[in-house]
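A single protein chain has been omitted; all remaining protein chains appear in their positions.
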Amino acid sequence: MTAAPPEQKLSNEELLASVIADLIGDVRHVAVGNASPIPATAALLARERGGGKPYVSLLQSRKHNFFTDGGRELFDCAGQGRIDVFFLSGGEIDGEGNINLVSIGEYEHPKVRFPGSFGAAYLYYVVPKVILFRTEHSRRTLVPKVSFVSAPGTSPENVFRNGGPIALVTNRCVFSFDQTHRRFRLESVHPGHAVSEVAEHTGFAYVQPAAVPETPSPSAETLRLMRQVVAPELAEVYPQFAARIFGVRVPA
Amino acid sequence: MTAAPPEQKLSNEELLASVIADLIGDVRHVAVGNASPIPATAALLARERGGGKPYVSLLQSRKHNFFTDGGRELFDCAGQGRIDVFFLSGGEIDGEGNINLVSIGEYEHPKVRFPGSFGAAYLYYVVPKVILFRTEHSRRTLVPKVSFVSAPGTSPENVFRNGGPIALVTNRCVFSFDQTHRRFRLESVHPGHAVSEVAEHTGFAYVQPAAVPETPSPSAETLRLMRQVVAPELAEVYPQFAARIFGVRVPA
Amino acid sequence: MPQIVPTLDEALASIADGCVLAVPRENSGVAMAATRALIRRGVKRLELIALPTSSLQADLLIGAGCVALIETSAVSLGEFGPAPRFTAAVIAGSIKMKDATCPALHAAFQAAEKGVPFFPLRGLIGSDVLAHRPDWRMIDNPFGNNDPIVLLPAIKPDVALFHSPMADRAGNVWIGRQRELATMAHASAKTIVTVEKIVDGDLLADATLSAGTLPGFYVDSIAVAPRGAWPLPLPDHYAWDEKHLAEYARLAASEEGFAKYLEQYVYDRRAA
Partner (left out) sequence: MPQIVPTLDEALASIADGCVLAVPRENSGVAMAATRALIRRGVKRLELIALPTSSLQADLLIGAGCVALIETSAVSLGEFGPAPRFTAAVIAGSIKMKDATCPALHAAFQAAEKGVPFFPLRGLIGSDVLAHRPDWRMIDNPFGNNDPIVLLPAIKPDVALFHSPMADRAGNVWIGRQRELATMAHASAKTIVTVEKIVDGDLLADATLSAGTLPGFYVDSIAVAPRGAWPLPLPDHYAWDEKHLAEYARLAASEEGFAKYLEQYVYDRRAA
């Protein structure tokens, strides 16, 4: 395999993966769903920086997950409190952290139909740190109120809930989520993007501090790890992504 | 292997196995618990007479049961309605079909302690034909009222119950059980035993018809099957029993 | 006890119109050759239950008009995009939709496996998934204090249908780590399996293989269908046919294209 030279320009995907790796923090187990190359990059990066911790399960890959008890094991594992971080997205996401993976319009006669809720109506409640990730940052995706709640961002106090959203990462910015006040807060805007642009393209209200920093770029060491250590690992699961972003080619 | 010659005298165990095989009837699946050589003989005999039906699971033997889903599979299988006949016993059995596998005396301070209920508090409800089998027929084992109900013989109409006792076989006689009237009925007395002897040694009340037939001895063909076909199969699971009753020796 | 039969149609005979049919997720061994045979036979009004999701299988059956109702957590072609016939049918209102979430389907099959009327599940409360499931109930957890919890009724399909690498002559089926296939079979009244091949020997007698074996006791009929999951993957045996799935996604985007796909890959038996 060959990897990207360290002098190469920082890509958007690398920035997002670095941001997400920071959000993961010091945990034991990160699980990454299907078709999620950027979160997968972030999880593997977190593992490299943690010297093997957290354990990373890539559900897309038989090789990179340990499950031997059938399709239920992921959910049982989460229910046991053994998954600390998971990633969810939404056809729509609203300002209270509700996500919609089902449909737009009346449920019985929808105008738009998405694939379905998958495990969201469960995992959103039982995984302590759910990181919302939606690259498309527009008034179409970030809406005042979702048309269908696949899973709510918060729950009443008496409803069993060990988990929920901690942040929303888009191609423009990073929001944190305040579960007490049920709202997002603009934490940083990515290099090349503006606070006003975020406001223009966000359909929901959020807290905007007086000063919003620029999303920090990965350190040279982080970038080196991502490009030289993580990218080749990633190539086994996401060969096209690894080739496009990191220039990693798996020998045929 | 060698087997008993057909002219050998009918043993008590052969009689009991023949009676139980008749009680099994035309079903799909008979499961036999541990340390039950006579019911196992009966089940294998029923299978031979049915040309391979019923399917027989001998829980004692890895080879003679199909379970691959751990210790729960027997109970799940019964809950699915896939076990038609099972055998239970009791330290005490009373006239309402209640069985006691736990203790005699006050539960917190028992005078006698048995091993425990095993699966009886479940299987007695969900297996359509439970055959009670207790060779010791005495006022100590067949009591007016059990000290502890491991599982009741019958349940109120609104309690989910697909199964229960159909008969009690002892070393003296065969009782049938009438689930509607919650009582046993003396069906037959084994050769060499008397109706009066049953009354003398039974601690509970039961229905006694005006004429009680003698328990029918197995036909020559049944006896031949038991001795020549069933006994060698049985020897793999119950070698000592097969040797003692049928004279079957497994070559070392 | 299972019958090993010579043709797919014989194996599938008990899947009648209106059958409640359970099928596995896209990467656990989907009986695609059998699915094409069902479409050729023109089965109608299936109530399809995907444990817990589906992809090409549901899309094909829906597009071909075989499905009255689907219960699932999602139908999607994954990296090949949305499932076009599913999407169109839901928007047109031509199938009845029962949206679930993955662990709810696993739990409801396990409830049937254990012979209980329901299983509880955390999560769900406050979601519109729950709001649109009048067949699910919320109770106050009797071991808690003001602690609502959802109960899901057991799912007992008429037939479970899946594809596996091998069966032995007694009908014992190797399922490996795909243990939801055992749960599906336990929960269903009948189980039909297609396999890559029939092997000699007894899978249950082998200490190693038996750990991944569904006993034939739970299986009703078996037919051999080499590459029977194609173009979907068979775990540890073959991968997705990516080129074919991309072609499907392209064709099925329109009704005309879908009809062409059916003609070429389903009705023309040489391609099945």
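Going in written order, the chains are labelled A, B and C, and every chain counts its residues from 1.
Please note the rule applied: a contact is a pair of C-beta atoms (placed from the backbone, for glycine too) under 8 Å apart; a residue touches a chain by one contact, two chains touch by 3 or more.
Everything numeric here is computed off the predicted structure, so don't read it as measured data.
**Student:** Looking at the whole complex, which visible chains does the left-out chain touch?
**Tutor:** A, B, C
**Student:** Could you tell me which of B:S57, B:S103 or B:T141 touches the chain that is not displayed?
**Tutor:** B:S103
**Student:** Hey, which of B:I131, B:V149, B:M226 or B:A242 is the one touching the hidden chain?
**Tutor:** B:V149
**Student:** Given that one chain is not shown, which residue among C:I149, C:V173, C:A225 or C:L245 touches it?
**Tutor:** For the chain that is not drawn, the touching residue is C:I149.
**Student:** Touching the absent chain: which residues on subunit A qualify?
**Tutor:** The missing chain touches subunit A at positions 29, 55, 63, 66-69, 72, 75-82, 126.
**Student:** Provide the residue numbers of subunit B that touch the chain removed from this figure.
**Tutor:** Counting only subunit B, the missing chain is touched by 34-35, 62, 67-72, 75-76, 79, 101-103, 107-126, 148-152, 155-156, 158-160.
**Student:** Quickly run down the residues of subunit C that touch the omitted chain.
**Tutor:** 107, 110, 114-122, 137, 139, 141-144, 147, 149, 151, 153, 175-177, 207-212, 235-236
We take it that only the chains that are shown with their structure count from here on.
**Student:** Which chain wins if you rank chains by how close their C-alpha centre is to the centre of all protein C-alpha atoms?
**Tutor:** C
**Student:** Please indicate which chain is farthest from subunit C, where distance is taken between mean Cα coordinates of the chains.
**Tutor:** Farthest by centroid: B.
**Student:** Give, as an integer number of Å, the spacing between the C-alpha centres of subunit C and subunit B.
**Tutor:** That pair's centroid distance is 41 Å.
**Student:** CA centre of subunit A versus CA centre of subunit B: separation in Å?
**Tutor:** 60
**Student:** Which positions in subunit B are in touch with at least two other chains?
**Tutor:** Touching at least two other chains: none.
**Student:** I need the residues of subunit C touching at least two other chains; which ones are they?
**Tutor:** Within subunit C, the residues that touch at least two other chains are 182.
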